[in-house]
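Presented below is the structure to which this report refers.
A single protein chain has been omitted from the complex, and every remaining protein chain is retained in its original position.
Labels for the chains are A, B and C, by order of writing; each one numbers its residues from 1.
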């Protein structure tokens, strides 16, 4: 686990309000795995901002982060330019469990939840199918990156790009036709809940990446609670930063 | 009175820890007079920092400010570079009362108290004598500027430059030999107190520029209190930002 | 254009933004920046029956996202106000709130009487000033003290009476209820939290008064909490303040239950803050299709 400033190599704004950064941080990249996240300091703000690892280039030592401006902290971060330094704490949390690349996988990303799935798609390559959902054509991100890694279906709520509708019908079709051993998903809670319910009806493992407001990011302050249910039915609060952000779908209790 | 961001034209560091800025702000310069000050926003800090007007160039519309880094706010200000913008509120307060330029004047500056006196020296030109006191040769600032405006004596506590000792003997000599109609002074409190006492013994008018911690800078919050005594002996708290920073020496009560 | 006007204890304000007592003098200082008739109201500098010099300087210290002050109610006294300041203020089209303070119950009554025939619109009883040795906050920290002074002043006051509470208490709700039951027509809160800073090089408190009142964004969450608690416990309107620096802060305070807001320390970094807040509220409301600012008051829905 590392905490220091690293240099920004490049900054892009693929669609308005979404930023795509590459940061040179070889030590961090060496330790990191897909589905983990980093915790970024935003100027003098008291809390860091958690952002998922989108891509890891072990050759160049570059970390890629893709995030949307939601509030003041991400706005401040988006003002950083190539050459500036970003104060990063990471890699943090438990990432996705990647099966033998021979296995078949489906990744389902919703909106700004797509970035953490890119490295998963790359891991499985052609044996992966990506289903990416967005509100509308103008919100579509990373579709090219996914398409060059694996089979990719884009869904939009308004049908302005790809298939009209949510990711659920496309996922159901994939569960029936493509028969993956595992499904990985990240996105808004209602989407994750739908995927959890759908996958429960199929003989498929499912891992969800969750979000929760964070303090320390390392498991010490217990603020990032997420309700889970153990096999014996007992409920508990696990912590997204340490026990997650990736959880087995059947252990998550959506409230 | 103006409050907005203006562009910094140049930044110098004449001696370590002292910064000399020129800011392009024609409207403000047009309104301002020597001895007034400006109130500068320091990033997200809750309080502005008061800095005296050092020079006004009505031709170029440039304001000159010279300040020392004392704490966090001035440190932050000192990081601003040419081309950056400075958020300035001003001109504020009552400046020095300048007599007909035919009159003779002495200006006495101590350390970082010298800047507000430069325009006064220029006003009187050859009919002005400047006495500038510093701790040591490495603290000397603005001596060239004063020397090119008027007769200038530099005193240092340790004798490492100019005359050894405080400004008081030099002032006493000037009061006796040069016989000014008026003395203007700015600097640390003990120095101002000495000057107040000394001038009281001569038939000379004396104006002091005072410092006090400030809030609003415009006279609304009443935090920048300074004890004064009216002619009838009654004591009151005047306010440095509005009634000052320049006061008639005999009205000031040093506590 | 959304309607911004609000009614506090029978007095109509053209908008809910009031400059906070002690941060706006008697109004003259800011007229170079904007027309002060644009303000919903002005809460005037705390007044006492007789002139007060206030505390020795330093009277201000910077703190993270805030400041301490220890002015100690410097003011010219109510008579000088009536003579020198009120005539000027009456040329402005804004609601005038006289913030009154005293060392004894009699003091408070005397000022209220002196102001009874004047043209100030509202009284704001300051029983929460932490910077004076006698009176002030002493009345504001117990239900009995607060109730007692309100009861007495009500007999002399002609204008509706707001009571300004101190946040330095264990149970703000019971104090609010106590003053409401004695006839307070509104409650304003919060005054400053008691704090201290030390100059570690000199080993001296920064403030000559040793301690002072904390205000500015740092206290905003405490203020929102107290406004929410009080607004849910009393029927009279609540005027919310403490750390408001933006239109969004003002909206948050109103959703917590404030019918109007006051802006203090924010003006020190930005003299235009009150005007920007008024304009920002207007555009937020319009952008959200809300016709009347009153519609947002107290609308936060607690989770549990």
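Following the convention adopted for this analysis, a contact is a pair of C-beta atoms (placed from the backbone, for glycine too) under 8 Å apart; a residue touches a chain by one contact, two chains touch by 3 or more.
As the structure is a computational prediction, the values presented were derived from the model and not from experiment.
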*In the full assembly, spell out which visible chains the left-out chain is touching.*
A, C
*Which of these, A:100, A:232 or A:255, touches the one chain of the complex that we don't see?*
A:255
*Among C:193, C:239, C:260 or C:273, which residue is in touch with the absent chain?*
C:193
*Hey, which of A:8, A:77, A:153 or A:214 is the one touching the hidden chain?*
A:214
*In the full complex, which residues of subunit C touch the absent chain?*
56, 61, 63-66, 68, 141-142, 168-171, 193-198, 200, 203-205, 207-211, 214, 216-222, 224-225, 228, 243, 248, 251-252, 255-256, 299-304
*In subunit A, positions touching the absent partner*: 1, 3, 41, 44-48, 73, 89, 212-227, 235-237, 242, 255
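Convention: only the chains that are shown with their structure count from here on.
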*In contact with subunit A and with subunit B at once: which chains are those? Just list them.*
none
*Tell me, please, which two chains come out on top when C-beta pairs in contact are counted per chain pair.*
B-C
_Taking the mean of the C-alpha atoms as each chain's centre, how many Å separate subunit A from subunit B?_
58
_Rounded Å distance, subunit B centre to subunit C centre (Cα mean)_ = 36
*When the C-alpha atoms of subunit A and subunit C are each averaged to a single point, how far apart are the two points in Å?*
47
_Of all residues in subunit C, the ones touching two or more other chains_ = none
_Set of subunit B residues in contact with two or more other chains_ = 44
